[in-house]
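The complex appears here without one of its protein chains, the remainder shown in place.
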Amino acid sequence: MTIETTAAQTAAPATGETVTMTYSEAVRDAMRIAMAKDPAVFIMGEDVGTYGGAFGVTGELINEIGPDRVRDTTISELGIMGAGVGAAMTGMRPIVEIQFSDFTAQAMDQIANQAAKIHFMLGGAVNVPMVIRAPGGSGTGAAAQHSQSLEAWFVHIPGLKVVMPATADDAKGLLLSAIDDPNPVMVIEHKLLYKTSGEVRTGDIRTPLGVAAVPREGKDLTIIATGVEVSRALEAAEILAADGIEATVVDPRTLKPLDSDTILRTVKATGRVLLVQEAVRTLGFMSEVSAIISESDAFGYLRAPIKRLAGLDIPIPYAPKLERASVPQVEDIVAAATDLVRKW
Amino acid sequence: MTIETTAAQTAAPATGETVTMTYSEAVRDAMRIAMAKDPAVFIMGEDVGTYGGAFGVTGELINEIGPDRVRDTTISELGIMGAGVGAAMTGMRPIVEIQFSDFTAQAMDQIANQAAKIHFMLGGAVNVPMVIRAPGGSGTGAAAQHSQSLEAWFVHIPGLKVVMPATADDAKGLLLSAIDDPNPVMVIEHKLLYKTSGEVRTGDIRTPLGVAAVPREGKDLTIIATGVEVSRALEAAEILAADGIEATVVDPRTLKPLDSDTILRTVKATGRVLLVQEAVRTLGFMSEVSAIISESDAFGYLRAPIKRLAGLDIPIPYAPKLERASVPQVEDIVAAATDLVRKW
Amino acid sequence: MNTQIVANRELAAASLATMWKIRRFEEAVEDLYGRGLMHGTMHLSIGQEAVPTGACLALNKDDYITSTHRGHGHCIAKGADMERMMAELLAKETGYCRGRGGSMHIADTATGNLGANGIVAGGVPIATGAALSAKMRGTKQVAVSFHGDGAMGEGAWHEGVVLAAMWQLPVVFLCENNLYGMSMSSEKAFNLDQLSDRAKGYGIPGVTVDGNDVQAVYDATKEAVDRARAGGGPTFIEAKTYRWRGHSKSDKNLYRTRDEIDEWRGKDPIPLFEAQALAAGGLTQADIDAVRDNVRTELRSAVQRANAAPDATADDLLSAVYAR
Partner (left out) sequence: MNTQIVANRELAAASLATMWKIRRFEEAVEDLYGRGLMHGTMHLSIGQEAVPTGACLALNKDDYITSTHRGHGHCIAKGADMERMMAELLAKETGYCRGRGGSMHIADTATGNLGANGIVAGGVPIATGAALSAKMRGTKQVAVSFHGDGAMGEGAWHEGVVLAAMWQLPVVFLCENNLYGMSMSSEKAFNLDQLSDRAKGYGIPGVTVDGNDVQAVYDATKEAVDRARAGGGPTFIEAKTYRWRGHSKSDKNLYRTRDEIDEWRGKDPIPLFEAQALAAGGLTQADIDAVRDNVRTELRSAVQRANAAPDATADDLLSAVYAR
């Protein structure tokens, strides 16, 4: 017996067309395309079927694809994740949806100790081509157990890849790349982005893993931001520009493997760097970015200390004003960037 | 009904005496002292009773204290942790032993989503005074699922305190402080240190949480190391001294809350910093230390980029040579330090 | 034999008041959400009121409960103050959690409620721990873990029950089987005629009762609590009931039929109880009217006072994380 794994799909030639859709629709579009092409791809998770997903992301896919491949589960994150691992090891390409990224805590053993390690630990004998999708982030009033930004946990695990799409097009393109990938890929979506719209390339497109986006270039400072903070950074950059400060904005998109080349290049070009994450400050993803910069040759180009803007080191509170105060907002980015440029 | 919590114990006056014991005995001594003083303190975990613990740390405590307070459990890390949370909320002070820190993955929900958040999330209405003890680290040939250094996960969780004792005396003193603390404290011990011996203060002593140790001072560079890497750093410092390089060695001891004052002071004094951790490089604890340094006023004192020495970004392999090659050894520290001082 | 609640004026009035409080509280919450005056998400237990009412009647004030995301009923039934609850949901400094927790984390430790929980089955091992603590401290307290049917798919549920059974702890696992875990039918999910068949696998007693009947829930809980207090270990109770509203506001009710909902609306526990109490002579129609009116007044004033309270402040967020 050989344990087959479906060969990575190659993208159909891009037609160059785009259409406006929401981030949530873009995720669904990616899954629809992948499932249409490859019978090994399936979705599994709590309420992904008739209910359409806790955030409506799977929507009516069950009616298009059927309950076998848009598979409702019991409330058993660890079991589902393990079932995903077992299926991925034996020829399937599961997409496991976790309703809130906070509940990856339940499934941590299968994510960190199994999925991520099996390929290495078994000497390369088998792959675990699975995708884990989970929404992170605050802003919906769901309080401490439903609002975390836990990407750092996953970035710290060798064997996982970690993706955080910030636009609708990336949500589609990165997810299709993740489904192709022969490794477990954690895709952290953002609740507040689900309903945002953008131009999305039609058809079987890709955004490659491991390549950062630079949606704006400017000479005065480099703002590196992830997830929902990318749009806040871009909004802040507009305001800063009106005030004569020109910012480069970098969105790593893939947190692991990280495109440090783009980061270092843009940092060298501006000499000032502002790191923005929604996650709590201590040991968030930007701590790593900071460490990479300050041990690199970009260190010599820095005109100012590296500045981090991050979530407060607290559980996310319920009260709307408190919740808002817990994570960086546009005005915080403007203030920090201004300070950085004016002071240094 | 009021939910009582036992008042924090204050240390008996130190007698100043010390005795030689192993790290493992020191941990046991701390638990024995705490249990003798306070009936609310108890130990719970797999095989902590008659077996004496997977690493023999509880030893014969069950014979001294009885099976009620040295309590064997089923193999149910999540349940045990939750039982610890419930007991801690209602007047007890549990010490939960997890056999290998890798299995905290099983209990992550109760650690991160419950224990750490309850005090804040409930508006301060209740405390969760519990201690979690778990051995981390590689070097015993136990491979990828029994050798991780996962402290970064816990440092990233607001509401937890995190301690990593590097000496027998700190193993005792920090654990006694952790037991006093009204918050959940994760104590990450190290398998390779259990059998190492040191002078340990007798009686009901304390090592305060949040205070770094500086076991060696030198002018040329600051080596900041945690856990088993502290002794490796000290050994390296001896070798470096013979070569004319004088190193300051800092052991944060408490990773959260972190004594950044001591770190920044020693970094400013030497202008060169080498960070050493056993954990995988990407988003390990030292990423945060690096970020803290480079956003502080110590930034201006740096004569060289911050250098990190860390575990490879891989699961720990079984083969002894491969395992050894996976994490920083004394010779790696010597080489990196020499490089840093000679080149800059 | 247990007390006949419906025949006892005081208990019947108290039970009816509790059910009305839950109903009215949640209707108010629903209304406030609907009008955009409340934030976040909401999980309403309208239709399920008899379960917490009957269960908490069997508990002492210092007994513990752990609750769920659908926890308003447990909180009220255990004795919490509606004003402080409403204040919490309105994100006020006077709320039970100072506005930090909201609906999913309401707790009232003074009445033994260790907290709602946003994590399905999260409270199950915590209840085991509270029961362990009670046993170790020798207090004779009992812990009740309220949980849903869906929670029984979780490892946390399993591990909490395994430990409690091994240690024969004074804890009651009370499953509010409202037939669905979000959209997953518990009949499909668990492959069992009744969920109490699960209990055998842990070597503990299990029983299924009508969760819309206060007396039935009370009787089963009383028996379990008495056994627990006497050192007889844990019990599993399945109380069959139904939630009238969707799982939360995002629910389009696609997984169940209008007929099914209507059928269960016909089994409304409140008029059922009123009829029983009238028949048994425990309450007169005048008593019944008075209870309803009093609760309405009480609730109205609770909402008003909660509304008037100061908003939660962000000043001390960072210092509120760790206890001192």
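The letters A, B and C name the chains in turn, as written, and every chain counts its residues from 1.
Operating definition for what follows: a contact is a pair of C-beta atoms (placed from the backbone, for glycine too) under 8 Å apart; a residue touches a chain by one contact, two chains touch by 3 or more.
Computed from a predicted structure; not experimentally measured.
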Neighbouring shown chains of the undisplayed chain, as defined at the top: A, B, C
Full-complex contact with the absent chain, from B:127, B:145 or B:183: B:145
Omitted-chain contact residue, chosen from C:118, C:155 or C:269: C:155
Contact with the hidden chain (one of C:62, C:93, C:197 or C:311): C:197
Those residues of subunit B which, in the complete complex, touch the missing chain: 46-47, 49-52, 54-56, 72-79, 102-103, 106, 140-146, 312-315, 317-322, 325-326
Residue numbers in subunit C that touch the chain omitted from display: 153-159, 162, 165-166, 188-192, 197-204
For subunit A, residues in touch with the removed chain: 1-3, 40, 42, 68-69, 73-74, 76-92, 94, 109-110, 113-114, 118-129, 158-159, 161, 182-183
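What we mean here is this: only the chains that are shown with their structure count from here on.
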Relative to subunit B, chain with the most remote C-alpha centre: C
Centre-of-Cα separation between subunit B and subunit A, whole angstrom: 31
Touching two or more other chains - residue numbers and ranges from subunit A: 102-103, 106, 143-145, 313-315, 317
Multi-chain contact residues (two or more partners), subunit C: 97, 99-101, 105, 117-119, 122, 155-156, 320-321
